[in-house]
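Let me give you the structure first, and then I'll get to my questions.
The complex is shown incomplete by one protein chain, all other protein chains being positioned as in the whole.
This part shows chain A:
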């Protein structure tokens, strides 16, 4: 009988195994190493400041910051003074973004060139794409590079007062994030500015942001008010508007009310922008439905928010204007003096003034109660 050699089918051949990170073989080793990794305080990291007491003053004109060490000064300089636009003093975080800013904002030729070819380049250095409009570039950043819609370094100066739009994508994706019902925090967000839209910039339309203070079902914190210490929003004292115009415009126009928490370091920027804004008073507003209720937000607002995004002309804002009084907490709402702003008007609202403005006919202090007391004693 022949010996059938069927072993050929399962005979061993050499096996060289290339294993990836999830291989079973590596599990023990992973546990070993990760056990050591999991809580790794960094050693020797914090570059401790020099022991010396040297005080370093920032040497840039207009900046009065003082530092306790050279390193801190260096850091301050790097952030605040290194990539600053010499024309509009806007602070950019990197040379690349500064370049783009100067090119797009301050170069007269740019507008002309942009008409004929794609000039708006992608904000990432590693991506070489160019686009015909800022709007299309913005879409590219959102869709391809997953940037948030309210990216702080992609705003034109004159639109700094306009909050940027909540894009559909970030709005929707942010809904996937676990949302919690946030109590509507109204107190710190009541800063309101009326903002001029430079009417010519239609292409920024879709960049207009919807500042949504959190309603109970509005998703998370991403599409938010520009509460930035950077001061990208601007506070404009409302002295130029009276209540009437305001109320009318509330119904018809778009108000973008960025909140602002201006840091003290931006004095020069602020004063410039302030003048800039004020001179633009009266430029056209875009239409919108300013359905503000006193809470500044509502469910309908969120819904219409989505709807409104399709029609770029309608903008929403949920900030409460400066001269609306709530009664409760009103003292605060009318005295938001930001440092560095000269108060155009020193007048206080009638709620918050002290007693001598009172127009009561009778001064309670001077009333003579003797009649009353004698009447009572008769009993």
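As a convention for this text, a contact is a pair of C-beta atoms (placed from the backbone, for glycine too) under 8 Å apart; a residue touches a chain by one contact, two chains touch by 3 or more; residues count from 1.
Keep this in mind: contacts and distances are computed from a predicted model.
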Per UniProt record, name of the chain withheld from view ["Glucosidase 2 subunit beta", "Distal membrane-arm assembly complex protein 2", "Importin subunit alpha" or "Large ribosomal subunit protein mL40"]: "Importin subunit alpha"
Omitted-chain contact residue, chosen from A:25, A:61, A:115 or A:377: A:25
Positions on chain A contacted by the hidden chain, ascending: 1, 3-7, 10-21, 25-26, 28-47, 72, 74-76, 78-80, 82, 91, 93-94, 97, 124-127, 144-148, 151-153, 170, 173-174, 176-178, 180, 182-185, 188-189, 213-214, 220-222, 224-230, 261, 263, 265-266
